[in-house]
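Here's the structure, in structure tokens; my notes come after.
The other protein chains are all here in position, but one chain of the complex has been omitted.
Chain naming follows the written order as A and B, and within any one chain the residues start at number 1.
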Amino acid sequence: MSRFFRLRVLAFGGAGLAALLVAACFDLPGFGGGSHPYGDRAVRASLARRTANVISSVNFDQRAYDTLGEMSILFAAVLGCVVLLRQNRDEHRDRPEPTEVALPVRRYALLVLPVALVTGLYVIAHGQLSPGGGFQGGVVAATALHLLYLGADYGALERVRPIGVFEVTDSLAACSYLVLGLAGVLAGTAFLANTLLPYGTFNTLSSGGTVPLLNAAIGMEVASAVVVLLARFLDQAVEIEEEKGS
Amino acid sequence: MHVFPYLVAVWIFLTGCYGLATSRNLIHAVGCLAVVQSSTYVLLLAVGYRDGGTAPVFSDLKPGARPLVDPVVQALALTDVVVGATVTALLLALVLQIAKRHGTVDPDELTELRG
Partner (left out) sequence: MADAVIVVALLLTAGAATAAVAVRDPARQALVLSLLGLFLGVVFTVLQAPDVGLSQLAVGSALTPLLIMLSVRKVRRRGKEGGK
């Protein structure tokens, strides 16, 4: 198929799709409208279970089963990356030379690193109260760790980041989400039902029943997943070299 | 204003699709896929918005004091943002494998190799 013909097919299909999508837009309920039946019910359910952040309540209580699916996608994607980016037989590792970092960069990175790390952990821990939670905080904490690569060098990053430990943590976090779900079944209710723990006082750290626990499991999972992913990509980009003449 | 945010989402979706189809570099194509993905977030959150509404978070808000925007669509978008990033990473890992095996990341050259 020639390039020109392909572009014509694309233009034809794109125009049709655009027309359909625009027509659909005019049939959607207007932007800013007042009718949100699911939203209203979700807010009521969240208040009944004393979870201050309704979004966390939807994610880890009302739709916890859906989050289990999302977590499995995340786990599978990381597993796929680890398998695809492993060291091949015709490759060898070449340690990069330690390089000098400009002093302001080093100072700034090492200053911000602990702040960013603590912010990430704070965001995870307060997921059931204020905007945040395991998904966001995990990414923040994991990327914060990589400021060390900017501020010091690759060797320093490798010393504070034992990859095996993070891989094990990743699977442990995935397991603990499942175990928390199964605990509901053992207690005589349903899988992932939020009936195990007392709901606690509204707007305190321990409120919301199992929401903080599931949230912490997801935080661990996401943080170690991102660390493992970035480590694999850094390995490929910095360390692993192909054998000459292969 | 009634449909404007929806139309922006459609525009982002279609531009991303165009980039995906005409890309000459697989890494660029993965970037375009990230653009397509972001259009769904804009659409979801636009559907959930309510005029004069505030975020559905009660840490500093009395329940029932103000109208709230829809939390369900926000939860959907939130999980997908993070999970989508790991799927992007998986696609990039596939691209790196293709680069190793075939020595090129141009989809047109790859088709010729196969043929």
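The criterion applied here is as follows: a residue touches a chain if its C-beta (ideal position, glycine included) is under 8 Å from a C-beta of that chain, and two chains touch if they have at least 3 such contacts.
Everything numeric here is computed off the predicted structure, so don't read it as measured data.
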Candidate in contact with the missing chain, chosen from A:25, A:43 or A:123
A:123
Hidden partner interface residues of chain B, rising order
1, 4-5, 8, 11-12, 15-16, 18-19, 23-25, 27-28, 30-32, 34-35, 38-39, 41-42, 45-46, 48-49, 52-55, 57, 69, 74, 77-78, 81-82, 84-85, 88-89, 92, 95-96, 99-100, 103, 105
In the complete complex, the non-displayed chain touches which residues of chain A?
53, 55, 123, 131-133, 135-136, 139-140, 143, 146, 226, 229-230, 233-234, 236-237, 242, 244
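Criterion: only the chains that are shown with their structure count from here on.
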Take the average of all CA coordinates in chain A, do the same for chain B, and state the distance between these two points in whole angstrom.
15
Under the touch definition given earlier, write down the residues of chain A that touch chain B in their complex.
3, 6-7, 10, 14, 17-18, 21-22, 25-26, 28-34, 36, 38-39, 42-43, 46-47, 52-55, 57-59, 63, 66-67, 70, 73-74, 77-78, 80-81, 84-85, 88, 129-131, 133, 135-136, 138-139, 202-203, 222, 225-226, 229, 232-233, 236, 242
Where on chain B is chain A touching in the complex?
1-7, 10, 13-14, 17-18, 21-22, 46-51, 55-59, 63, 67-75, 78-83, 85-87, 89-90, 92-94, 96-97, 100, 108
